[in-house]
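Here the complex is missing one protein chain, while the rest keep their positions.
Now for subunit A:
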Amino acid sequence: MQRVQEKMVRVVGLRQTFGHRIVLRDVNFEFSAGKIVGLVGPNGAGKTTVMKALLGLLPTDAGNVRILGQPVSVNTHSVVTQQVGALIERPAIYPFLSGWQQLQLMTTSEKQITWVVQVLQMDAYIHRAAKRYSLGMKQKLGIAMALVNRPRLVILDEPMNGLDPQSVKRLRHLIVQMAGKGTTFLISSHILSELEKIVDTVILIDQGEVLLQRTMTQLRESARQSLVVQTTENAWALRVLLQADYPVTQRVRNLIVTKPVALTPLLRTLLDAHIQILKINQYQEDLETVLLRLLTERKV
C-alpha cells in the first residue's frame, strides 16, 4: 500500500492587492512534510507576501491557506504559533537584548537554546548586546530564533543574506539534517546556486503568479544539454556535422551541438572527415539558467 504523505502547506486561490496594485494573483501550491521547498522569483515577485500570508501576518483578499490542515489567517493562526518558525525580511531583534536573551523570549528551554547556539556556532558573541552584532551575526540570530523551538515548518526569507561562505555551508548542512528528521522548510533566496544544493522542490513566482512548481528531478530533466566542440577546422567541421543532420551552430571558436546526442557517432563523423578535435565539453543548464529561461520564455 502506498503511504500517503501529510500535506504540510496548501495554498488555494490566494489573491492580494495593495491599493490598485495586484500583488498576488490566484496563487496555488502545496507541499508535503519533510520537504525543502525553494520559493524563487525576481524582486517584487511576491515571495515575501506569500510568506507573510502563510504566517497569518497579512489579510488577503481571497483564497485560503492551510498548514497541517488547519486554516491560517490574521485572526486564526494557532497552528503558526505552535508549529512554525520564521525569519521574514530582516531579523526581528531588540538591540538592547543579547542574543541569548532574544532566544529566551522564544523558548524557556535552555537545552534548546544551547543546541541552536552551538549548531550555528554563535557561542563567541551570544551574550553580547545585539546592537554590537554585524549583519551576518544578526542574520544567524534571526535563523536561530526561527529554529530554536524545533518547529515542524520553518519559513526562511533570504536566509543566506550577509552570511560568510562557511556559515552558508553550515546552514545548508543543518537544513538538510533537520529535513531528514521531518522538519519542512520553505526558503526564498536569490542565491539560486545555493538553493539548488538543498531543495527538493522549486516554486517559481513572478508578478504575483506561480509559474511552476517542479521537483528538482523534473527541473534537471528539463535543463537543456549541449555539447561544445573545438576543432582545428571549425568551418569544415560545421559543414560535415550539418550534412550528417546534427543540430549544430558556430559560436566564436566553438561548435555548439544544441541537443543531447550520442557522442561516439558524432566523434566518428568528425574523425572520418580527418578533422582534428582539440576540445570537447558537455554542458548542462544549472537551476539559475533554467529558471531565467523559463521566465524569459513566459515574457516572450
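Going forward, contacts are C-beta pairs under 8 Å (C-beta built on N, C-alpha and C of every residue); 3 or more make two chains touch, one makes a residue touch a chain; residues count from 1.
In this section, contacts and distances are computed from a predicted model.
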### Query
With one chain of the assembly withheld, which option in "Molybdopterin oxidoreductase subunit, predicted chaperone protein HtpG", "ABC transporter permease", "1,2-phenylacetyl-CoA epoxidase subunit PaaC" or "Molybdenum cofactor biosynthesis protein MoaD" matches that chain's UniProt protein name?
"ABC transporter permease"
### Query
Where the complex has a chain not shown, which of A:T17, A:Q70, A:Q101 or A:Q230 is the residue touching it?
A:Q101
### Query
From the list A:V80, A:A179, A:L255 or A:L270, which touches the chain that is not on show?
A:V80
## Note on the structure
Per the whole complex, from A:E6, A:D61 or A:E89 the residue touching the absent chain is A:E89
### Message
For the chain not shown, which residue from A:G41, A:G56, A:G99 or A:P159 touches it across the whole complex?
### Response
A:G56
### Task
Name, in rising order, the residues on subunit A that touch the hidden chain in the full complex.
52, 55-58, 74-78, 80-81, 84, 86, 88-97, 101, 104-105, 145
